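With one protein chain removed, the remaining protein chains of the complex are shown where they sit.
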Amino acid sequence: MAVISYIEAVTMALREEMERDPHVFILGEDVGKKGGVFKATDGLYAQFGEDRVLDTPLAESAIAGVAIGASMAGKRPVAEMQFADFIMPAVNQIISEAARIRYRSNNDWHCPIVIRAPYGGGIHGALYHSQSVEAIFANQPGLKIVMPSTPYDVKGLLKAAIRDEDPVLFFEHKKAYRSIKGEVPEDDYVLPIGKADVKRKGEDITVITYGLCVHFALQAAGKLAQEGIDTEVVDLRTVYPLDKETIIESASKTGKVLLITEDNKEGSVMSEVSAIIAEHCLFDLDAPIKRLAGPDVPAMPYALPMEKYFMMNPEKVEKAMRDLAEF
Amino acid sequence: MAVISYIEAVTMALREEMERDPHVFILGEDVGKKGGVFKATDGLYAQFGEDRVLDTPLAESAIAGVAIGASMAGKRPVAEMQFADFIMPAVNQIISEAARIRYRSNNDWHCPIVIRAPYGGGIHGALYHSQSVEAIFANQPGLKIVMPSTPYDVKGLLKAAIRDEDPVLFFEHKKAYRSIKGEVPEDDYVLPIGKADVKRKGEDITVITYGLCVHFALQAAGKLAQEGIDTEVVDLRTVYPLDKETIIESASKTGKVLLITEDNKEGSVMSEVSAIIAEHCLFDLDAPIKRLAGPDVPAMPYALPMEKYFMMNPEKVEKAMRDLAEF
Amino acid sequence: MEQKHKEAGLTDEDVVNMYETMLLARRLDERMWLLNRSGKIPFVVSGQGQEAAQIGAAFALNRDQDYILPYYRDFGMVLAFGMTVKELMLASFAKAEDPNSGGRQMPGHFGQRKNRIVTGSSPVTTQVPHAVGIALAAKMDKKPIVSLVTFGEGSSNQGDFHEGANFAGVHKLPVLFLCENNQYAISVPLNKQIASPHVSDRAAGYGMPGYTIDGNDPIAVYQCVKEAADRAREGGGPALIETLVYRLTPHTSDDDDRSYRTAEEVKEARTRDPLDSFRLYVKGAGLLTDEREKQLETEIADMINEATEYAEQAPYASPESALQFVYNEAAEEENA
Partner (left out) sequence: MEQKHKEAGLTDEDVVNMYETMLLARRLDERMWLLNRSGKIPFVVSGQGQEAAQIGAAFALNRDQDYILPYYRDFGMVLAFGMTVKELMLASFAKAEDPNSGGRQMPGHFGQRKNRIVTGSSPVTTQVPHAVGIALAAKMDKKPIVSLVTFGEGSSNQGDFHEGANFAGVHKLPVLFLCENNQYAISVPLNKQIASPHVSDRAAGYGMPGYTIDGNDPIAVYQCVKEAADRAREGGGPALIETLVYRLTPHTSDDDDRSYRTAEEVKEARTRDPLDSFRLYVKGAGLLTDEREKQLETEIADMINEATEYAEQAPYASPESALQFVYNEAAEEENA
């Protein structure tokens, strides 16, 4: 099995799906000739031609809206938002339209689109190239939001998203693009959307997180193991709708839960995870449900000291895990 | 003190603020000559003229964006979104711009705008005239979200919002517009944004809610009181950022908490309330933190039976309160 | 003898069909107001005054393969595309059998997959990029399909109009943008919505032809849309067509239009009612006798009566069915 990077897994999944199904096509800004500003669509323009890898005008609402229309006519569009931060002009199309088409038409129409977008900080992108935007959408029935942590999951989940009959937001951590590598099978596989993945089994404390922070948690779990603290790491993978079962199971088992997100704290997807646990596992808990998150400021600043102050990192994670274990 | 309706309190606050400060002006669709589709701005066009009560073109992103620009040049715009559901095209202006202007400019610029919008169901408005949209914004530092329940609060909070130096989303429950009445002083007063209000003191259970549901809770509390169940009703009033102190205090006191929202359950502002309690009051709790909310479907349907099934009502509230008390 | 329709490429039969559909749309619309005012249906949004534009446009398309993305006033257009009176009545009564939404959406939110009437929502203008996407799919699949999307002049000020039209222009897509300019957006008159003389003045900025035509003349609309559709089908790209009409009713059954326009203005506009002028034309062309007209009115009244009765008695969807169809349920069962 080849070891490839997170972003290579994106490209691989796109390529394989485009080869498999002639209805799959890509649209977005700079996705064609340039292969994307991060190179996620590198080589696809050459392989599939400009009809299937469309450089669109600079207009996100149209990118989403045109994708929706094409999907209703039988296509399988994969739209790219150049940065997750720039999905905002498309919110009306995503929430009012994509999320509601099946429901409002009583199942007559549906909208199988994927919207990919790089999110997250730590790459010196300042306020508008660092944001986590999932919380904005993680309250809209009809949508699914996938946020994978490993190249293996990227490939399996992106393929599943493209084959899904409903709209999927697929957020890729841009700091993971080249820093995270892993084994990825060459063959065709899909992973289930809506299922969390226990990335590490453990008995003492539970860490629930997603995206880049999964790696911070696993790293810290390794360290803590040497001190006899056995951590379970749950990777949500799909942050909306949440996999309640897995969350409840793990929280009930260890009784000590730490929820980690890189997003601002108030109103993040971790609030919902906490609410689920508080509703279902209260009497199994041995400690308050802890959340480790970004501060409640609009987004991370550009200057390094402030960026670091905001951004999640292995040290912050390890400390919070240790504190919880010692509670 | 005159007894007036919820919507009359809106109009009164607008009128008084426009009389007080010549920089206050109104813009939106049909707010001028027609006085708004709900008549919230009734009479203001006649009193203040079309320069201060602007009928804008049908374009919500411009309404928000123009308001933002005007506010940076010293004005105090109060923008109306005709229905909260139609705020979606303005999300980019609200989240990327209004919420971030002070922060990104390091306090050099700021953006004192108010965006009013009628939200909520029960008026046979179907999917797109019934939604609660607060959760979309309740994760954006820089914004404040006010959702009053009574005419008294409407007046005091809307005046506070207009005088606030930062952007405020002011959501008015459209079913409350004419059905909720109350005493409102004629004189000038403001209420603090960011503070919850204990609408009823109680010892046995705590209900935390906002908007129309406050009335359902108070009604049910009255009934339950006759059975010896003493309910504390906390009206959040500001749903973002939350008044943690009041939430924690009440939850710790009664140990039994019911959170009610008319919004869909997963990812609502009640998730955050639950997370705050689970983080701070765990050992004071005698029951799981219960949430009563709309089902996780996109929005309430038009046909009456389905609308009723979705919509919060006094019976659902009373039952949930009783269940909790009996836990 | 009136011959304009022949010059436009319409047969006598077409013209009769068009007239009958227009009349049906009008009578149905009128009935809905009656039902509303008598408390039987909670809401009406109306197409009165805009039927000629709608029907002229619909007949110019290939109704067996083209897609329409109508807006809430397009009763005439969806009738021409195969939605039945009964189906529209079911929607007005919000009953389970309503093919548009099963009673989930307000009336006027059309959608019917089998007739390629694309599901619409309330936020205006979101359908414009969808139409562009459908045209993109047609182009990719090399199918001779055209999509046609309608919207009001107020709605042409939304960003989605601009973004959609520009996308279509750049990619030369077979999509027609049809503006039904009825002079008002609820209470706001045209001159407070746009600053140019015509909505069609925007076409040049998207590299497409723009037309402003008399929307009270179904044959003129037919001709303009037909030419544009033919050109689009052959790869000639999109067009923007503005039809000048007048909204004869208040905005909806919830609106009182006396606060923003005079009764005289409405009365004056009624003298140009497209139904009247087209009736005269059809009669002038010898295609409608007084007798047939009477008969037609009776047939239509019967049809509407029957539909009303059926819809009124039809069952609502069950309360719990509100939980259905959030996601693809087949997949959920598979996973379970």
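Chains here go by letter, A, B and C, matching the order in which they are written, and residues are numbered from 1 within each.
The rule is simple: a residue touches a chain if its C-beta (ideal position, glycine included) is under 8 Å from a C-beta of that chain, and two chains touch if they have at least 3 such contacts.
No experiment lies behind these values; they were computed from the predicted model shown.
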Which of C:Lys86, C:Arg116 or C:His162 touches the missing chain? It is C:His162
Considering the complete complex, of A:Pro57, A:Pro192 or A:Gly255, the missing chain is touched by A:Pro57
Which one, B:Asp30, B:Glu97, B:Glu172 or B:Asp235, makes contact with the chain that was left out?
B:Glu97
Chain A residues touching the chain left out here are 29-30, 32-35, 37, 55-62, 85-86, 88-89, 124-129, 295-298, 300-306, 308-310
Across the whole complex, list the residues on chain B that are touched by the chain not included here.
25, 51-52, 54, 56-57, 59, 61-62, 64-75, 77, 89, 92-93, 96-97, 100-110, 141-142, 144, 164-166, 192, 194
Absent-chain interface as seen on chain C, which is shown
157-163, 166, 169-170, 172, 191-197, 201-208, 237
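Following the convention adopted for this analysis, only the chains that are shown with their structure count from here on.
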Taking each chain's centre as the mean of its Cα atoms, which chain lies farthest from chain C?
A
Between chain B and chain C, centroid-to-centroid distance (C-alpha), Å
36
Express in whole angstrom the distance between the two chain centres, defined as the mean CA positions of chain A and chain C.
40
Touching two or more other chains - residues of chain C:
101-102, 104-105, 109, 121, 123, 159-160, 326
What residues in chain A touch two or more of the other chains?
61, 89, 92, 96, 100, 103-104, 141-142
